[in-house]
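The complex appears here without one of its protein chains, the remainder shown in place.
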Amino acid sequence: MLQYFRNIWEGFWTPLVGLSLTWRKLFTPAVTMQYPEERWELPINSRMQLFVNMDDCIGCLQCERVCPVQCISIDTVKAVPGEVEEATTGHKKRLHVTKFDIDMVKCCYCDLCTFPCPTECIYMTPSFEDSSPDRYGLVYHFVNMTPQHAAELEEKARQFDEAEAAKKSAKAAEASATATA
Amino acid sequence: MTPEAIHGALQQRFGQAVTAFEADAIDPTVTVEASAIHDVGAFLRSEPGLLFDSLMCLSGMDYGEETSSLGVVYHLHSTSLRHTITLRVEVPRQDGVVPTVCDIWRTAEWHEREAFDLFGMRFDRHPDHRRILLPDDWEGHPLLKDYQVQEFYQGIRVPYEGDPPEIGMDVYRFQDREDPV
Partner (left out) sequence: MCAMARQTAGDELGISYERQGDDLVLQMGPQHPSTHGVLRLEIVTDGELVKHITPHLGYLHRCFEKHAEAMTYPQVIPYADRMDYLSAMNQELAYVLAVEKLMGLKAFPDRLEYIRVLMAELQRIASHLLAIGTYGLDIGAMTPFFWCFRDREKILDLFEWVSGARLLYNYLWVGGVAHDLPAGYTDRVMEFVAYFEPRVQELNSLLSSNKIFIERVASIGILTAEDAISYGIGGPNLRGSGVKWDLRKEEPYGIYERFDFDVPVGTGEFGVLGSAWDRYIVRVREMLESLKIIRQVVDQMPGGDPNEAMPRRIRPAKGEAYLRTESPRGELGFYLVSDGTEKPFRCKARSPCFTAISALNAMNHGGLLIADAVAVVGSLDIVLGEIDR
């Protein structure tokens, strides 16, 4: 009988304890934020949208290879000797990057691609508010090269290769000629 | 008890059914005949001095097409005697049958269903022998090394064939992206 009344009393009292706590919280400042107007500070190494600094990219394909979801696709064309530029880190850009696409829809924001990059030109930025009405809007094209330009570069590289090959075969022929003579 | 002693006890009790013992492996492994696994399990579970009362993990295995065998690996542990042993059985790739151990360790029931689902070996006398992770009408067992995905599942095309044609992409194609930092 005593237990019965004690249960009733506890049934009233323990929720009241909780209610008084909740009531006290009414007078503490809110922890929520009015998001678009108020913003919180993001840490420096926040992992949001990817960005590639194409001036430094040497087309080594390391980021493409390490990506676990294959969201990076890169095409390169060999640069002829006269056109080799230098990245700001001093690396030689021996390849023209004709395509550097990152599909941010597929990206899993794992940050694995930024570590092997020799020139540190691919990195994650704290910008997270990119949106698009369709899936292709989040495919970022970091190279603005027209297909014609890419084809020209390719042609140039092919011609250079051919010239090299011709030179080499001529040399070989000459060497064999001297050997026989 | 050391793994060697456990292997000795098993060999004494089952003789020919214990086929191999890898003492140098990271987890010492005893290989037994598939048909004997239920008796071996019951022995390990109840024998004083062994008392393996917990089945930590039961995994299906595909040892590759060249060995043409599937396997089931049992990781056992005794919570009272604190020793560990790994059992392995091998069955043929086609129509492999392993006696169930789910009346010895209840946790095996679902793990065996999972192994059947992903590898396709049958578990004899299993009380509820159904697929568990994949739909009931799925074809094939995906974790096999030679698995070919089915063409259609209930009218839906299953294999992934790259992105659909790029419609509406030009709008975004050559937008200039600024470094947001």
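Per-chain residue numbering starts at 1, and chain names A and B are given in the order in which the chains are listed.
By our rule, a residue touches a chain if its C-beta (ideal position, glycine included) is under 8 Å from a C-beta of that chain, and two chains touch if they have at least 3 such contacts.
Because the structure is a prediction, the values reported are computed rather than measured.
Asks: Of the listed residues A:66, A:87 or A:104, which contacts the missing chain in the full complex?
Replies: A:66
Asks: With the full complex in mind, choose from A:84, A:108, A:151 or A:173 the residue touching the hidden chain.
Replies: The one listed residue touching the chain not shown is A:108.
Asks: Among B:12, B:79 or B:94, exactly one should touch the missing chain; which is it?
Replies: Here the residue in touch with the unshown chain is B:79.
Asks: In the full complex, which residues of chain A touch the absent chain?
Replies: Chain A touches the chain not shown through residues 7, 10-11, 13-15, 17-18, 21-22, 31, 42-43, 45-47, 66, 68, 108-112, 115, 124.
Asks: Footprint of the hidden chain on chain B, which residues?
Replies: For chain B, the residues touching the absent chain are 25-27, 29, 53-57, 59-62, 73, 75, 79, 82, 86, 105-107, 109-110, 114, 118, 127-128, 131-136, 142-143.
The working rule: only the chains that are shown with their structure count from here on.
Asks: Between chain A and chain B, what is the separation of their C-alpha centroids in Å?
Replies: So the centroids are 36 Å from each other.
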